[in-house]
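Following this message is one structure expressed as structure tokens.
Left out: one protein chain. Kept in place: all the others.
In this document, chain identifiers A, B and C correspond to the written order of the chains, with residue numbering beginning at 1 in each.
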Amino acid sequence: MDIFFQQLVNGLTIGSIFALVALGYTMVYGIMKLINFAHGDLVAMSAFVGLSVYDQFLGGTTNSLVAVLTIFAATGVIIAMAGIILERVAYRPLRNAPRLSAVVSALGASLVIQNGIMLIWGPRMRFFPADILPATTWNIGGVYISFIQVVILVVSLLIMAGLIFFIDKTRVGAAIRATSIDHDASRLMGIDVNRIITLIFVIGTFLGAVGGLFIGLYYRGINFNMGWNYGLYAFVAAIIGGIGNIPGAMVGGMLLGIFKAFIAGYVSSTWADAFTFTLLIAILVVRPTGIMGERVAEKV
Amino acid sequence: MNKMVRVITAFLLFFALSGASAMASDTIKIGVQAPTTGQYANEGQGIDQGVRLIAEQINAKGGILGKQIEIFTCDDEGTAMKAAICAKDLVNKGVIGVIGSYTSTCAEAAQATYYRAGVLQTTDGTSDTLTEHGYWTFFRNSFPNSAEATYTANYFINVKKYKRIAIVTDFSSYSTGLGSSVEAEIKKLGGNIVYQGKIKAGAQNYTPVLTKIKSKHPDVIYFSGYYNEAGLLRSQQMQLGVTADFYGSNACDNPDYIKLAGKFAEGSYLINVPSPELLPYDLAINFLKDYRAKYKMDPPSIWTLLNIDGMRAFLYAIEQTGTTDTKKLAEYLHTIKDYPGITGPIQWAPDGNRTGSAHQTYEYQADGSKKIIYPVVK
Amino acid sequence: MKKSPNKKIGYTVFILAMLLFPALANPKWLAIGSTFLIFSVVGLSEDIILGKGGMFNMGHALFFGIGAYTAAIANHTFGIPILYAIPLAILIPALCGIILAGPIIHLRGDYLLVATIGFNIVFLQLVENDIFGITGGPNGIFGLDTPTFLGFDLASPTAIYYLGVAVLLLTFYVMANLDKSKAGRALHYLRLDDLAANSIGINTRGYKIFAFGLGAGIAGLAGVLLAIQYSAVSPEAFNFMQSVLFFSIVLVGGSSLPGILMGTFVMFVLPEIFRDFATWRYFIFGFAMILAMILRPEGIFPARFGKIPDYFKKG
Partner (left out) sequence: MNKKNNIMFEVKDLEVSYGSIKAIKGISIQVAKGEIVTILGANGAGKTTTLRTISRLHDPNAGTILFKGEDITTTPAHKIVSMGISHSPEGRRIFGILTVEENLILGSYSQKSTDKKTLNWVYDLFPRLAERKRQLAGTLSGGEQQMLAIGRALMSRPEMLLLDEPSLGLAPILVKAIFKTVKEIAHSGVTVLLVEQNAKAALKLADRAYVLEVGKLVLSGTSKELLASEKIQEAYLGKKRK
């Protein structure tokens, strides 16, 4: 039984990261009907930016809340800015172009960011120092839970709760939901759609940046090309939850994390990807709009 | 004018411009096929830098047979298809020998092309399949997986007397090849394997696999794979409270392993031929000194040195035979005995395997250094 | 499709240039030229699904790979000469295309895209795990027999090049006939408006599956050529990134014959030309992709049959 709970903890940890990244996909898709293929690479970039912030300004500071908050704040701001630039350069000029052109532009942007990371930080794996956060681990009845796992879970849940409150209960949140349904009708309400899109990129990339920093802090080794992997899985999570559906992305991320953990733990690590993607296709065949239903307006 | 015609003109211009570059010149051309970018960039750059250092030193002394050495590097990015393109590219440049590649997969993908063109190839690839074709152009500068597998199985069963063994590999040909050789050898000795599974290189999250392994209560985890995954496996293993001994295979031998495993590197083990700093030979000490002087860093691992040995043997053969005819060079290389290499004496079996074995088991110390624990040094 | 005299001249010059190219090129560029031809064929087959059928297929390397692996396995495991394996290497991918497309064909745009990515990844894992012990695992299958035909060594660089030319011309022919055929017109309508096509009695589902089958079969044939060219198949040649390449070829070039050729040139040959820029190459290349789409959102040579009103193309 302890193995079961251990896998659950493993799954929830990686699932939280998937969920954070998936939110960026789902929000951008909801508003722009665009798969932002560059999102995963921004996630990877945030880990590198975070490491540089630590090295440059906080070198040697350990176990300090201030240091960790500084890393998150500075990285969040930088990556959000990168997100804004990405939207301006690669997506806005294509807003009225055929859908697939924007997809290719997104793929191009992904190449730019990924190789940009390589040019700036080099092709080698880089390492987060082990002592930014306390290395405490608790053994609860044979289930090992580390401090960083608790941080990832709690912070992710808090952020997501905050996001749901923002989207559901505030005026701007309502404007975001309206824009994702109908750009023109939203304009008629006096909503500045461009501003909403910029805001979506800021929020989405910020969440991705948090995910990227968690990846760095948890696994420590970061690679310039790791973004694709997380991006793909997070995107699958967004689809499972129903694309455009914000709570769906969270649930989808968590479910995917747990599913992957249980497949590797109970079935076969050798076939983990095959199982994951077969499940994805099966879900799409049975419920073409994801398990929680998509929140994307029908074409009018 | 039609657009089509314009397109064609552009095509032709490009091809024509790029066509006429290969000219005969009076140098000895050596190719380097190595992953200088991508996942193994670190190792690939080490090989490239090492080869260029040697060439520079020899050229400074007037070259070989009165000719300067010219180095051509092709980046195979660690992928087989790129390696196939590299092979054709290097052959077209007119190289007589190729150093590399780092991974067995890339070496193997390029092998047939070098063989058909009569170009000598020396690689550190340890996959046993590399020597199965019996190409006369092929010279392995490391020791094959089968040798490492025999050593590993013997050490686990007869020396450490492990009772419950877990084997983890990734999906690469080197890793699965070595993993299944070790598995077969262990079974031959009557060992008990409680788990075997694959992880996806680059995936980072291996806790589900490790948790599964934990449930099997192994006393040892053996990972045949590369250093990045080894480091992550080791640190995640310890965070999950899995107390089994951890052994990495030869490709885990890289300083990045220690960085990734962090404090958990201490007490983990590695099976490989000697690392650069542990080589007792003067040649090795001098090479490391020169490398450090030129590049302000250490070679990434023993693999750089093994490849350098392959190159040195090629050059030695050219010097001794006074020819650049690869057929004659190959014949000569098969006859040499105990040629003093940086990594120890070199000789080749007819199938191109480097004979002998120098495998050792190291234990990582608290300061990140390695201590030989087997065979016991007298 | 009506051919203007200009267009005829264009195609004639292009075919002549293709035929003469080996005389000009050094071996490296001949090899790249052959791969260019092979990728063009794959691009054209992707165009049947993506461009003509309007189905967002981002897993096309799957069919390319099935073709290559079919030929390689037939040769390596069963000792069948590669050339005799060609019919199988067309049929099996075509069947796979039909079977796999069946359950997912009703999915809307982006969902179809994700499902096809999924198929591609599952395929790769099957191959990497050496399923049935015949795919050679992560290494792939090396050292395939070199086919001979009437005494010619077909794996020689020049022979493989002309083999590529022949297959490309064959594909041209198939595509030209497709445009004129009932199926081609049906695809055209259903891409414009699926619902409307359905309501005027076009069996949209049937034609979509047909497009998948045809595209997959042609891609399979191209796969055989790749296997012959390298005397090897290897999983990473058919991974998801390769599917992205074929997808981009159609969109960057545009859904037309010259478009696909241009797309293949831009997406495959240009990066080879700039190989020496190693680390900067893909960085700049990414920008070029963005720029190409901004300047020519419908590809460099967009499809030209009929005028398609803008509002059809969104969504």
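In the analysis below, a contact is a pair of C-beta atoms (placed from the backbone, for glycine too) under 8 Å apart; a residue touches a chain by one contact, two chains touch by 3 or more.
Computed from a predicted structure; not experimentally measured.
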{"item": "Touch with the omitted chain, as defined above, among A:D55, A:D131 or A:D192", "value": "A:D192"}
{"item": "Absent-chain contact - pick from A:L20, A:M118, A:V143 or A:A175", "value": "A:A175"}
{"item": "Absent-chain interface as seen on subunit A, which is shown", "value": "171, 174-175, 177-178, 181-182, 184-193, 295, 297, 300"}
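Note that only the chains that are shown with their structure count from here on.
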{"item": "Chain contact topology (line, ring, star, complete or other)", "value": "complete"}
{"item": "A-B or A-C - the one linked by more C-beta pairs in contact", "value": "A-C"}
{"item": "Distance from the mean Cα position of subunit B to that of subunit A, given in whole angstrom", "value": "36"}
{"item": "Centre-to-centre distance between subunit C and subunit A (centres being mean Cα positions), rounded to whole Å", "value": "32"}
{"item": "For subunit B, residues that touch 2 or more chains besides their own", "value": "37, 198"}
{"item": "Numbers and ranges of subunit A residues touching at least 2 other chains", "value": "118, 123, 270, 273"}
{"item": "Residues of subunit B defined as touching subunit A within the complex", "value": "37-39, 41-42, 197-200, 202-205, 207-209, 211-212, 214-215, 228, 231-232, 235, 239-241, 256, 259-260, 262-263"}
{"item": "Residue ranges of subunit C in contact with subunit B within the complex", "value": "6-7, 9-11, 13-14, 17, 21, 24-29, 31-33, 128-129, 137-140, 142-143, 230-232, 234, 236-237, 258, 261-262, 265, 269, 273, 278-279, 301"}
{"item": "Complex interface listing, subunit B residues touching subunit C", "value": "2-5, 7-8, 10-12, 14-16, 18-22, 36-37, 75, 79-81, 84-85, 88-89, 91-92, 104-105, 108-109, 111-112, 127, 129, 133, 171-173, 175-176, 198"}
